[in-house]
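Below is one structure. I have some questions about it.
Here the complex is missing a single protein chain, while all its other protein chains stay put.
And then chain A:
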Amino acid sequence: AKNGIIVLKRPLGTSSDSNSDSDEEEDSMSEGEMARLMEEVEEKKKLIATIRNKPWRMKRRLVLLREAQQFVDKFEGALGKGKGRKWYAYKVMMTKKWIKFQRDFENFRTACIPWERKIKEVESHFGSSVASYFIFLRWMYGMNLVLFGLTFGLVVMPEVLMGLPYGSIPRKTVPRAEQDTAQDYSVLMDFNGYCKYSVLFYGYYNNQRTIGLLKFRLPLAYLMVGLGTFGYSLMLVIRTMAKNADVGGGDGDEGEFTFAWKMFTSWDYLIGNAETADNKYASITTSFKESIVDEQENQKDENIHLRRFLRVLANFLITCSLGGSGYLIYFVVKRSQEFANRDDLSWYEKNELELIMSLLGLVCPPLFETIAELEDYHPRIALKWQLGRIFALFLGNLYTFLFALFDEVNTKLEEEGSIKNASIWAMKEYYANFSLPVNDSDATPPPMDPGDVILGPCWETAVGIEFVKLTVSDIQVTYLTILIGDFARAVIVRFLNYCWCWDLEAGFPSYGEFDISGNVLGLVFNQGMIWMGAFYAPGLVGINVLRLLSSMYYQCWAVMATNVPHERVFKASKSNNFYMGLLLLVLFLSLLPVVYTIMSLPPSFDCGPFSGKEKMFDVIMETIDLDLPAFMGTLFSYAANPGLIIPAVLLMVLAIYYLNSTSEAYQNANMELKKKMQMVSKRICGVPSDEDFNQEEPKKQHRQHQPGDEGPGGPAAQSLPGPARPAGAWLVSSRASCRCGTPETGTDQPPALSLWSEQRNPRSLKENRPRPEAEPPGRVLTCRKT
């Protein structure tokens, strides 16, 4: 790397292990030589930065690196001229320090990612699809942590620190009638008693406009945090979706390289466990055989009418069960409203609603799976249908629950009117009956004891309580399911195997597999419930954070100790947005009820931060009127004018349409470019060009590829008309036309959905499954008989 450049005097402050070239004149460097020197230095710097990307041997890299570094060190400082040299050297040193700092910080950040080791362990045992569930769980945990921080810091803490303490005003006190039972465990478990009149729920918060020394505007903060929760979640989900779509690197044509991909990319290099590896081999073999069969078989179905009839029947059955479950929930909610008026309730009757909802979530998916066997779809399509149905089930349940809840809210609102009158009347009575202890007619009566004031039926707190109870029972059911369905099952299979007639481990029931889609959907819907309930129960987010934290440890343990790897081990494609899309949908659906209540339902008159107002968002109007300067008020009133809003909405719709059509245009341009590239690369490699014949025509022809079909020359003559073409051109047309798979079975590569797990086709796999020979070491409960 020593070129014939004029050597300069070595400046101060640069590191040096270069040989001592003597001091020469520095001013005699011409402009051109300076520029060339700079260029060289830049080149060397670039080499240093990218050296790890080059596929060279380590030794060569080290040698080159050393040379390059020496060169840069020697000449870099020398580039500064005269007085500026010191500054230049200083700048260079700072840049180096900054780069080092960035690298250290990056390393530190990577080391800080929680649970990385745990997830890697799961990954090596179960493959990347199961691990992707845990990565999703971790991401959710991060999001909930931020939401919790917002809620806690801006709403709960100010009220606790600067607001009035417990017992000072009626809304913060347990009413006298309930005070005896307020501390009972059973009452607390129902979130009544002391729980109900605490920071966990909406009703506790006072409606004072500003509190404390800092004049913190609590009602405004409450509303803003509630809406900000949705805004932040929305932004995060969309950002993650965009990042995922980016990393995926665009999608190739489906099925373009089916066999080549299967051969070169199907092995999951992260597998480090013998049993998983066995499963992976088996699944690769099966997948090859499937593709081979797809390639060879005839496309015609034997009996299309029977198949159609069966599918219609299956869909009808499933719609019936969906409707049935919706009605069941409605019925149970109505019953729970009746129960609310009675006092002698058994534990079952009190928690009936939540139990039924969780049980439905447990029982229906396997039911759908069994009915779906009638349909006889390709497994990937069957998986899509299954997920869609489970989604419809959860959605239906949630919304039925919501509607029933709204009925309750309306009842409470009516009740409120009468209670309001009653409480005012009681207050008047109290003052009228107050007898003076002394004959002092100027003394004013002390205010009524807060426990005695008649409280309205605070519907927001009631809704909050319902959501909290639902979440808690959901948590309990999930944990119990894992405990019984996985752990107890594993224990039974392991220990009862010694004295049972058939092999419990290989046959029924054997060990469970980790149900990825079920778990992910459960997580998504749990988050939906949190989003809906967080406005009415600020403590719910904290509960969820605790739940996710414990879930991570609990499920990691359960998976490692009691589950076996899937029979079909599939890789999770990183470019998957399916579950993020689902999360986005659930976010919107949970936004709707909250925004509706904020906009149209009147808040309770005596509890919560908005009590006394007509509508909840009046607090924003109030703030604009009182706190902000006058011109902003007028500005907002102009902005709220429908005459302005409707054109804005129209503009956004047009923008969406425009962006959509440009993106389509880009995609088309992309396709054209790809085709061009293929043609050009073939031309370069000497394949005769195909300009003489029509490219379009071969596409319409459908070729069957026979096994053992060796040479290119044979089939070409039969299938394609036109002038006789040389053998090589057949390759072109075959590639352009011959994705010989059927629409249903040929495309094995759905970038959007190949992700988490596959429904296994029990018929074809049982024969192929090899018997694992050796006992995998280090497993707690699973062991195979040799």
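Worth a mention:
Just so it is clear, a contact is a pair of C-beta atoms (placed from the backbone, for glycine too) under 8 Å apart; a residue touches a chain by one contact, two chains touch by 3 or more; residues count from 1.
Simple rule for what comes next: contacts and distances are computed from a predicted model.
Among the names given as "Translation initiation factor eIF2B subunit gamma", "AP-3 complex subunit delta-1", "Glucosidase 2 subunit beta" or "Calcium and integrin-binding family member 2", UniProt records the absent chain under the name "Calcium and integrin-binding family member 2".
Touch with the chain that is not drawn comes from one residue among A:Met34, A:Leu62 or A:Leu673, which is A:Leu62.
Which of A:Trp87, A:Trp267 or A:Trp347 touches the hidden chain is settled by the complete complex: it is A:Trp267.
Within the full complex, the residue among A:Tyr232, A:Phe257 or A:Phe636 touching the omitted chain is A:Phe257.
For chain A, the residues touching the absent chain in the complete assembly are 52-55, 57-59, 62, 65-66, 104, 107, 128, 248-249, 251-252, 256-274, 276-277, 281, 284-285, 288-289, 291-292, 295, 571, 573-575, 678, 681-682, 685-687, 705, 707-710, 728, 731, 734-735, 749, 751, 754, 768.
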